[in-house]
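Chains shown are a subset, placed as in the full complex.
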Amino acid sequence: MAKVTFNEELCKGCELCTTVCPKKIIIMDRERINSKGYHPATIEEMDKCIGCAFCAIICPDVVIEVEK
Amino acid sequence: MAQELIISGFGGQGVMSMGQLLTYAGMLEGKNVSWLPSYGPEMRGGTAYCSVIITEEMVGSPIVNEATAVIAMNLPSMERFERTVNPGGLLIVNSSLVNKKADRTDIDVCYVPANEIADELGNTRVANMVILGAFLQKTRAVSEDSIIESLKGVLGSSKEHLIPLNREALKRGTQSVNP
Amino acid sequence: MAKVFEKPKALTGKPNHYCPGCTHGIVHRLVAEAIDDLGIRENTVGVAPVGCAVLAYEYFNVDMHEAAHGRAPAVATGIKRVLPDNVVFTYQGDGDLASIGTAEIVHAANRGEKLTTIFINNAIYGMTGGQMAPTSLLGQVTATSPYGRSAETEGHPIRMSEMLATIEGTAYVERVSLHDIKNILKAKKAIKKAFEVQIAGKGFAMVEILSTCPTNWGMAPAEALKWVKDNMIPYYPLGVKKEVV
Amino acid sequence: MAKVLMKGNEAIAEAAIQAGCRYFFGYPITPQNEIPAYMAKMLPKVGGSFIQAESEVSAINMVYGAAGAGGRVMTSSSSPGISLKQEGISYIAGAELPCLIVNIVRGGPGLGGIQPAQSDYFQAVKGGGHGDYRVVVLAPAGIQEMADLVIDAFDIADRYRNPVMIMGDGMLGQMMEPVEFAKKEVTISEKPWATIGNKEGKPRNIINSLFLDTQDMENHVLKLFEKYKEIEKNEVRVECYNCEDAEIIIAAYGTTARIAKNVIQKAGAQGIKVGLIRPITLWPFPTDVFKKWAEADHVKSFLTVEMSMGQMIEDVRLSIKDTKPVHFYGRTGGMVPLPGDLLKEIIKIRGEK
């Protein structure tokens, strides 16, 4: 089991993490907007995460922390 | 009355072009005008703004330090520029993105849900025209026709088909506030 | 649960000012990871360029020196001569390194200065709003090549890694890309190697990183990565161009 | 042509093209990037040539080459880039070639900032490069004037075979105002000295600033300074505003002059008589105009207003030979004086007397 944490305030909504997740579980949260004005990335089905950290590796803003 | 206003918002909200349209319209009406953008790296993703002056007098400094009106398209803009409105002046807030009320009580504050109205018209990008409509309704700074005239100049003939949508957005804006 | 990924110590953690999806951010992290991995944070001095990475001194958690545009290799040379036992790196864009700073990078390499250079080739001037870089591709439309770069008037894109590989003092030069996870990991390896080469005193080391500028390319970040893969890599072949062993 | 709304930078570029400028060599730097962008777009259409040079140093040397070959040529940059051009400017002045150099000044020293400043006055006017030479420096205060001065600048450059500089700042470069381009025929004078190939029977042309014999070198400099005297006689441009009954005369150019005008009106409303002398040519400096007003009884003092720590003030003092007090009010580093603060300063100066 793995856990991915997003430091939402840092997210710029670039969507790169969504493109590399092998499980395609990262989505952009269209409902919320952070103080910078971006819709942050988020995970709804965390249990599907395999902790590969691809999302973190590609994130240009060090938004993501991964635990396994 | 001379207009010295600041239009501010996120990059991409069309604040710069809104200001230019207004300035162009003022010029078409034979007034003295200036437009001054903020520039620099802070624009990157951050807040951008421009200062517009439309007056019968000569334009001295194009910088607006004491505004007759401020248009705030997002929260950081309101926080930054609310205090620059002259007493008795006007603050127009894009209430679609700003869910806070202004602190000032000595000025006229209008809340326009510009993005929602624009969405209703089927194109979020005309939110700036909506709010411009509200501004014109309040100030009569220039006529709507002059705005449309300038818009034609800016868009060019290839995009003439966008005129009706923009005219509609302007109109919805004027209707959104009391004169 | 153990952390499998967290912010490296060699980053301050200050939110960066780069545009959404700009790969400058990825490179910052990779450099910081390499510094952490090698345990050289307290011994490293970084030189920031003038370019989008002008504020790099805010992000790298090491002593930093802001250079004049293009002069990072000269500044780094000055630092290294005073502090031969420190690790000194420059971080430079393609305008910085391949245009105004051409003489400085060529001669730092030629002197075999023991420096590590991180070269961000994003085929454009990001900072100043999207002008042509010497590395812009043929046909690429930029603010100063509005009709697309033409070989006739602007010349072909310059391949700095290949050029610098002809120089004796260059100990290591590799071109990498960031367009997918595999390549990001390769890039990280190359960056680490470029520091190791310096530490081993072998000579000048550079990693050229094909990078994106979604803002000035007018593309979404993911689209920009694809553009790197489809358009840049064919002209800028990846791989080690020189390695002194 | 009708009025159009243009950024100062664009107006400079358009005016240059209308003035027959066909060669532009530059290197990007904020806040003047609209100039090269405009030139890149328009020059190919009029048969000209645009190059984004590899650096400012190269750019000014391309200008040097093109000017020697007889081309109407310009470059533009901002403060750090202008510093890099100093050797080249000295060469161009030494070799007596015409060209236009635009400096859209930003805050310094060093990398500084990109906001409006006037802290390159000394560099432009006293000579940032080495040796005895002068550059004609024009300081427009509005977009229309910017366009007009660009056109004049090329003529002045050709007439005296000397580099001319336009000094603006980020505010003037970025702001939009209406501007009208008078469609006039451009006549570019013959350049028999240009290096275009030594056709049989013609004398051989050499562009050069080297003089190994010191007496030759001195003679050359003396010749340059004869020319500069002519320029000082013929080319001074200045605007006087409200000076007729002013107690205090503000000396300001460009952006600060605009602010000063606002303040002069406000002061007038309060019964304080303030005038403005606005040098349009920073070199040649309007010394005589300052001297004239300094001799007027009603003028009690001068106030130099600059976006710097005080540079032009030296020329103001030299012009009036310190016969009246010369005060200074400045903001720097990209800060633009606030009209209210300037007014306060005026009131303070008035109180002091």
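For clarity, chains are labelled A, B, C and D in written order, and residue numbers in each chain start from 1.
Please note the rule applied: a residue touches a chain if its C-beta (ideal position, glycine included) is under 8 Å from a C-beta of that chain, and two chains touch if they have at least 3 such contacts.
Quick caveat, the model's predicted, so the values are computed rather than measured.
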**Q.** Formula of the whole complex, where the shown chains each stand for all their copies
**A.** A x2, B x2, C x2, D x2
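Methods note: only the chains that are shown with their structure count from here on.
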Q: Determine the centre-to-centre distance between chain A and chain C, using the mean Cα coordinates as centres, and give it in whole Å.
A: 26
Q. What positions in chain D touch 2 or more of the other chains?
A. 30
Q: Could you tell me which residues belong to chain C and also touch two or more other chains?
A: 18-20, 54, 127
(Q) If we count contacts the way the header does, which residues on chain D are in touch with chain C in the complex? (A) 27-30, 33, 36-37, 40-41, 44, 49-52, 54-56, 80, 110-111
Q: Would you pull the chain C residues touching chain A in the complex into a rising list?
A: 1-7, 11, 13, 15-16, 18-26, 29, 180-181, 184-185, 214, 220-222, 225
(Q) Show me the residue ranges of chain C that touch chain D in the complex, using the header's touch definition. (A) 50, 54, 66, 68-70, 95, 99-100, 102, 125, 127-129, 131-132, 134, 143-147, 153-154
